[in-house]
Every structure is written in C-alpha cells, then in structure tokens.
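Would you mind keeping the following structure in view while I ask a few things?
Only a single protein chain was left out; the remaining protein chains are all shown in position.
Up next is chain A:
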Amino acid sequence: MVRLCTCIWECFVGNHVGNMAASMDRGKHECDLSIPFPSAKEAEIAYNTLKVDKEPRKEVTKELQLHENTLKARFTATEARLLRVAVGSFMDYLNLTIQTMEHFGPPMKRVR
C-alpha cells in the first residue's frame, strides 16, 4: 500500500483595504492554501469530499480548485477571527480526509 506523504501546505494572509468609500469592501481578509497530493486521483477525492459543505457564515467564503494533483483553497472573511475559525475547521476536515485515505486507500475501481 502506498503511504500518503504528509501534506505540505503554504499559507499567507493578506489584508487588503478596499476603496474607503465602499464600506462593504473595507477590511477584507484572505487566506490561500495550496495542498499537494501524491496523485491527481487523491487530490480529486479530497476536492469532492471538501467542496460539498457550505461555510456556515455568509461573512466567510471558500473556493476550492483542483489543478492536477494540487488542491487549492481560497478563504475570504470580513474579520480575522472568522477567517481563523474557517481555516481551522477546513484543516481539521482536510486532515481527517487525508487520514482516511492513508488508512483505507488506495482508491479502488469496481467492475460493475
């Protein structure tokens, strides 16, 4: 069984101040994650698992994208605190997904 390597992720938080006249744009926080997987199939499984759940708060947005064997996530929030909670939860679910793949993989293909 192929052991899944420990996932490495990069995270940088930017604080963009929008147009001062538009209060809705003020104080937007962003976080980008890039998570490489051993194979494109495993990245796809993680993508399909994690994209389903909506963020519980509308002040937070989450976008997932799949690029070959890399899962990219972008979070935006109106407050740093909300961003931290959302990214923290995502990392928990990501870790759970990776552990599940590590213990019960590799992916099977059924003949029907």
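The rule is short, and it goes like this: a contact is a pair of C-beta atoms (placed from the backbone, for glycine too) under 8 Å apart; a residue touches a chain by one contact, two chains touch by 3 or more; residues count from 1.
Just so we're on the same page, contacts and distances are computed from a predicted model.
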item	value
Undisplayed chain, where the name is taken from the UniProt record, one of "Uridine phosphorylase", "Electron transfer flavoprotein subunit beta", "N(6)-L-threonylcarbamoyladenine synthase" or "Light-independent protochlorophyllide reductase subunit N"	"N(6)-L-threonylcarbamoyladenine synthase"
Residue of A:31, A:45 or A:71 in touch with the missing chain, whole complex considered	A:45
Hidden partner interface residues of chain A, rising order	45-46, 48-50, 52-54, 56, 89, 92-93, 95-97, 99-101, 103-110
